[in-house]
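Showing just some of the chains, left in place.
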Amino acid sequence: MANLKFGVIGCGRIGKLHINNLLNNIDGAEVVAAADPMLDKSGAREWLAERGITNVSTNYMDVVNNPDVDVVMVCSSTDTHCEVSMEAVKAGKNVFCEKPIDYDIEKIKKLLALVEEKGVKFQVGFNRRFDHNHKAVADAVKEGKIGDPHYINVTSRDPEPPPASYVAVSGGIFYDMMIHDFDMVRYLSGSEAVEISAVGSCLVNPNLQEESGIPDVDTAVVTMKMANGAIATINNSRQAVYGYDQRVEVFGSKGMAADQNDLNSTATITTVDGAVSEKPKWFFLERYNDAFIEQIKYFIDSIVNDKPTVVGAFDGLRPVLMAAAATESCRNGGAWVKVAE
Amino acid sequence: MANLKFGVIGCGRIGKLHINNLLNNIDGAEVVAAADPMLDKSGAREWLAERGITNVSTNYMDVVNNPDVDVVMVCSSTDTHCEVSMEAVKAGKNVFCEKPIDYDIEKIKKLLALVEEKGVKFQVGFNRRFDHNHKAVADAVKEGKIGDPHYINVTSRDPEPPPASYVAVSGGIFYDMMIHDFDMVRYLSGSEAVEISAVGSCLVNPNLQEESGIPDVDTAVVTMKMANGAIATINNSRQAVYGYDQRVEVFGSKGMAADQNDLNSTATITTVDGAVSEKPKWFFLERYNDAFIEQIKYFIDSIVNDKPTVVGAFDGLRPVLMAAAATESCRNGGAWVKVAE
C-alpha cells in the first residue's frame, strides 16, 4: 500500500505538530508539500527543509493544485480555514481542517454542500474525541452500558488565560474554548442541543472586557436541553492554577461513565500533612498529544478504506451553531436561545 | 455537667433515629419525654418503653410544656414542623427542627423572628453539613485554600425514586430533594443565590406527572448566579441505580476542593475484565449516619457553651426561597427567577 501524500497549509505551531506526527508517529503517510505565507520570515522554510520537505510555497494554491497531494491539511489562520478548505475540496482533495471551520454559518454550510458534492473525505480537528479517556467514556455510552443518557457534564479549564490581545480576536470563550466542549457534549450524548442558556463572569481577570475590548467572560457555565431529553452542562474557566482540567461525566438510566485527568505521574507521597498526588498534565499539548495522532490515523483509515470520517463537516458546523447560541444567551443574562439548524 | 434533657416530638423513622443516637452515641444528652399522635397504633409506645422512655403522650404540647425538657426535637410530619416549633420556642425551649421548617415563607419568617425574640437556640436538620467529606471541602474553602470560589457543583442522586404517592405530597423535587443541595451550595460558597434557572425532565419515570398528579420532574439541573459572582450548579436524579451519589466540587482562584462518595469498602478486584471497585453506600441512612450524630453534638455544644447554632432558622429559610424560585423557573422552561429576600 502506497503512502498517502499530505500537503500542509500553514506551518505555525499546530501545522508543525501535525507534520512531526505525520513524519514520526503515523504509518502510511508522508508530507510532500507545504505552504505558509510567512515561509521565510518565520523560519518555516528551514524547519521544513530539516525534515526533507522542500516542495514549499508562500501560496497555498500551490499545495491545492499539486497533483501529488492526496490530503490537504488546513492549519492556516482561523479566518482562512473555510476558504482554503473550499479550494482544496474543489480541487478534489481530501481535507483535514483544523477547528473551527469558520464562525460564519453560511460559509460552513456551503463547504458542507461542496464536500458532499465532491465526495471527498473531510475531517475537522476535534481531537478530543480521540483522547483515550473521553473515548472510553463515549464508547461505554454507545455500547449501552449506562443506558439512556440523562445528564452530561463536561469540565474544561485551561491552566492559564490567553493574553487579552488574543481574546480580542478569538471570537470569545464560547467560540474559542468551549467549542471543543460543545463537540464533546454531542459526542458523549449522541444527541443535539436544542436550546442553550449561558452565564458567565470575569472572575479570573475582572478587567478582561476593558483589556480585550469585547464583551467576553473567562468563567462560564452553559446548560443545554438535548433533543433526546437529556440535560447537559459545561463549565469553563480560563485559569485552573493546578493545570489542564479535562473531565467528563455521563449519567444514565443504567449507570454512570466518567473519567479523570491524566496526571504527571501516579506517585503519591503520604506524610503527616496528608497524601500528596500529582497535578494534571499541564495543557493540551501534554494531555492530548496522543489524540492529535489518533485523529489522523482515523482519518487515514477513512480514506484508505473508504469509510465515513469520524468527525465530518457537519460536526464542524454544529458546535459553531451552539457557540452562537451561547454567546447570544450570555449577552442576555442567560436567556434560553434556540440552536439554529 | 448535667445532661441536656431532650423531648422528642414525632416518633417515626427519623424520630427513632435521633432517639437511638441520643441514647447511644451522644454524650451529655438524655431523652426524658416523647410524643406521637400514633403512639399506640404505630407501636411507638412499646419501642420507647424498651428504651426507658415512659413519659410519653399523644399530645405534643405535653412535651412542649414539660418543665424538665431543655430541648425539643421536632420530628413530626413536615406540615407540622413550623407550628410545633413555634409552640416550643414560645415555651422557651431550645429547638432542633427537622428540615424543611415549612414551605410557607411567611410562617418561617415569623418563626425566625420569634426565635430571635426568645433568644433560644434553634437548629435545622441540614445534616449534610456535618458529613466528613462535605465538611472537609467546606472547611478548605473557608480557610481560603482554593481562593475565591468561582464555580460550585453539587451532584445529588438518590438510589431509587419514591412512590408517586409520596411525590404527590412532597412539594416536588426542589422542595423535597434539592432543598439539601441548596443548603449545600450556600454552605460551600459562603454566598447567597441571587437568581436561579431550573430545567428538568421525567426521565426516570416518564409517567411521573400523571401518576403523582403534580407537574414534577425526576431529573433536574439548576444553575445559580451567586451574590459573590460565582456560578453554581446542582444536578439531581431520583434514581442512580448504583447507589446514593453525593459529591461536591468547589473551584476557585487558587484551586479546587472536591470529594468522592463513601464506598461500601475500598476493596478492588482486578481481573481480565478490569478493576472492579465497590458501589457508593446505598442511601442517606448509610452515608449520613455519622452526620446525623454530629449535627446533634454541634447543637448541644451551641447550647452548653452559648454559641450560635451552626445551621440556624435563617438557614432554614433560604433553601425554601431557593426551592420556590427553582420550582417557578422549571415550570417556565428554565426562565431566570430572582430569589426572594
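Points to keep in mind about this one:
Labels A and B are assigned to the chains in the order they are written; within every chain, residues are numbered from 1.
By our rule, contacts are C-beta pairs under 8 Å (C-beta built on N, C-alpha and C of every residue); 3 or more make two chains touch, one makes a residue touch a chain.
The structure presented is a predicted model; accordingly, all values stated were derived computationally and were not measured.
Of the identical chains making up the complex in this file, 2 are positioned in the shown model, whereas the full set numbers 4.
The rule is short, and it goes like this: only the chains that are shown with their structure count from here on.
Work out the mean CA point of subunit A and of subunit B, and you get 42 Å between them. By the touch criterion given at the top, residues 148, 150-151, 153, 157, 197, 199-201, 203-204, 219-221, 223, 225, 229-231, 233, 235, 237, 239-242, 245, 251, 253-256, 333-336 of subunit B touch subunit A in their complex.
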